[in-house]
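Before I ask anything, here is the structure I am working with.
The complex appears here without one of its protein chains, the remainder shown in place.
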Amino acid sequence: MNKLHRFAAGALAALLAASLAGCAADDGTVDLTFQIWDVAQRDGMQAMCDAYTAQHPDVHIEVQVINWDEYWTKLEAATMSNKMPDIFWMHTNEILKYADNGKLADCSDIVETEHFSDISLSNASGSDGVLYGVPKDKDTVGLVYNKEMFDAAGVAYPDETWTWDDLVEASEKIHDATGNYGYMAYADDQLGYWNFVYQAGGSILTPDKTRGNFLDPGTRKGMEFYIGLQQNDWCPDQNYFAETSPGTAFFSEKGAMFLEGNWNILAELQNYPDMVGKWDVAVLPACPDPVSGEGRATISNGLSYATGANNPHLDIVKDVLKFFGSEEGQRIQGESGAAIPAYEGLEDTWVGVFDEYPIDVQCFIDMFDYCIQSVNNAARPEWKTDVSDTLLKIYTGELDLDTGLAQMQEAVDTASAEYYEEDA
Amino acid sequence: MQKTSKLSRDGAVWGLLMVAPTIIGLLVLNIWPFIETIYMSFSKSLPFGEFEFEGLDNYIEMFQNPEFWKATGNTILFCILTVPVGIFLALLVAVLLNSKIRGRTTFRAIFFLPMVVAPAAVAMVWKWIFNTQYGILNTAFGQNVGWLTDPHLVLLTCAVVQIWSNIGYDAVLLLAGLQNVSQTLYEAADLDGASKVRQFFSITLPMVSPTLFVVLIMRLMSSLKVFDLVYMMVDDANPALNDAQTLMSLFYRESFIAGDKGYASAIVVWTVLLIGIVTVIQFVGQKKWVNYEV
Partner (left out) sequence: METSMKTNRRLGEGLTYTVLILGSVVMIFPFVWMVLTCFKTQAESMAIPPQILPSHWDLENFVTALQSLPFVNLYINTALLIVLRVICAVVFSSMAGYAFAKLNFPCKNLLFSIVLVQMMLPSQIFITPQYLMLARMGQTNTIFALVFPGIVSAFGTFFLRQTYLGIPNEIAEAAYLDGCTKWQTFTKVMFPLTGSSCAALAIFTAVFAYSDLMWPLICNTDLNMMTLSAGLSTLNGQYTTNFPVLMAGSLLAMVPMVVLYLIFQKQFIQGIAMTGGK
């Protein structure tokens, strides 16, 4: 009994001490928190913070990583309680919700706009066109391929001359020669059908982004081709991908090709040491007969660094953000291999990281010439799941292509109507 | 009614003081959020926790949505798949472990093992075992069954994992109930020449029924609230997603992904109502079969 009492008292004391530890003493230095979701980029972000704090010893920045799944739940709750982290990554999926509701600080005065592409700036802007973040990085999607399988089937490696026809033909030959899968096309947007839709001359949203554009002939052409790929023997069906991602299949040498974003390449080289040297990456194949345009496209997204509109240390935080967006800050990011700096002209810092690997990542940079900004409008969180559900139904045959596309159109338009007036 | 004793009569202030921490805690931590949820279910949600009262719109939208009825159906089906079979198997294991056999402790330990493993790890291993291509299950039996991707099987597969996770726990509860049954009852029945099967139905089952009732209520509540397991077992890219969507998965999706908190709250209120109804039915129904005179 007495023991239990003493134990309880001790525990309560510990609780109290733990609560007090939360309130840091104010000794002139400023402690900032910096929240990100990608473990692989932690070191790069830390290096960037260290470079800043070396010049400003009165500032201390702590990098915190939280999983993508919980990141947004948490950021939303933190926003509601006015406890946002001082600096955080913003994603194009979510930026409009935060920016359009006045939760993010205006960053127009600290971004050196002349050094960023229009897409990068647009990815960091709200619906009103004002910059609510500092562009962090930019990315493209490339075609990753297994060299050994191409050799075994006697097919030349993919290059910039490749079209959809070459993709299909190579897949067939590899499947016949090795029994492995060819190009693995699965139900994904950014790493899947979006690329093909834009290559065919279509688009997901109308140019003003207020409505869907699934009924466009170009969009239909891209969707029909992409979804139809799973009909081939050389491509697994969606049931397979429900349990095994294309990346998993590729790195266990079950398939020859899949689409991958440049942000994953370094981690894949490190995580699959046995596979290094067996694979490489190329630009995306072009549509041979696009409804309009040149037939070339790749989806390019970009993150930004943002801070809350009501941040108590706004001046200091903005100074940090300015550094993150400067040539020096972006160079450190690039050299860490974390991501391609948004700052134009620093792409080589990221490419240089791969010098030690037998892989040529220059193609990711080359594709910026014809890249398409990742699809987004303010209503996207609402229509995103509806569209992906409908896509699954087309894959299972529950819906035919045209009905499915009509449903996607309907989902996007209904959700968007709440945000954009008819005549906007 | 229990007769009022001196202690309990004098206890009014003490009683309130002693329940105060728990009740205040529950009110603040759980009941208030639930009341907010009820209010939210009658409101249109704006981003970042703002609400506008709008009446029954969310409920009308919900009742007109086939996806919602599908989820309700899936949830009830999941209950039907897990509760009776789970409890039957647990009872079977308990009865077998109650007989005088060697290695009883070892068997008990084995059946109880799943409780001490993080649910995330449980889901991960089972997903791996059920994998159509690489899974050991299909390989061992030379099959090519899409355990987690076939729309007709996916809920059943999740139910199997659910039963697997809980069987030992339920069995141990029931075992305790069984061990309270007096041996003299069985000896008397033996003398009367009653068969073992007959003894089970006329002695064991009535005697263990109060425990069985506790297990039943607990399992019904947790099956109707199921989320984690299905969320971890069935990916977003799974074509069978719709056939595995339970009420709480739908809630999660509407609330945390689509950000429609008002509509999501209506789903929660409906789920709690469903649990409430089932619980009340059980409490009324218990009079017919639960034997409290030990």
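Going in written order, the chains are labelled A and B, and every chain counts its residues from 1.
As a convention for this text, contacts are C-beta pairs under 8 Å (C-beta built on N, C-alpha and C of every residue); 3 or more make two chains touch, one makes a residue touch a chain.
Owing to the predicted nature of the structure, the values given are computational and were not obtained by experimental measurement.
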item	value
Partners of the unshown chain among those that are drawn	A, B
Among A:67, A:113, A:161 or A:310, residue touching the chain not depicted	A:67
Among B:46, B:60, B:80 or B:124, residue touching the chain not depicted	B:124
Contact footprint on chain A, counting only the chain that is left out	1, 7-8, 11, 14-15, 18-19, 21-23, 33, 35, 39-40, 62, 64-70, 73-74, 76-78, 80-81, 83, 85, 245, 247-248, 251-254, 271-272, 274
Residues in chain B touching the chain absent from view	2, 4-16, 18-19, 21-23, 25-34, 36-37, 49, 92-93, 96-97, 99, 101, 105, 107-122, 124-126, 128-129, 133-136, 139, 164, 167-169, 172-177, 179-180, 196, 210-211, 214-215, 221, 225, 227-228, 248, 251-252, 255, 265, 268, 271-272, 275-276, 279, 292, 294
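Here is the rule we use: only the chains that are shown with their structure count from here on.
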item	value
Chain centre separation (chain A, chain B; CA means) in Å	38
In the complex with chain A, residue positions of chain B that touch it	47-49, 127, 131-134, 146, 148-150, 235-242, 253, 256-260
Chain B contact footprint on chain A (complex, rising order)	72-73, 76, 79-80, 97, 101, 103, 186-188, 238-244, 381-382, 384-385, 388-389, 392-393, 395-396
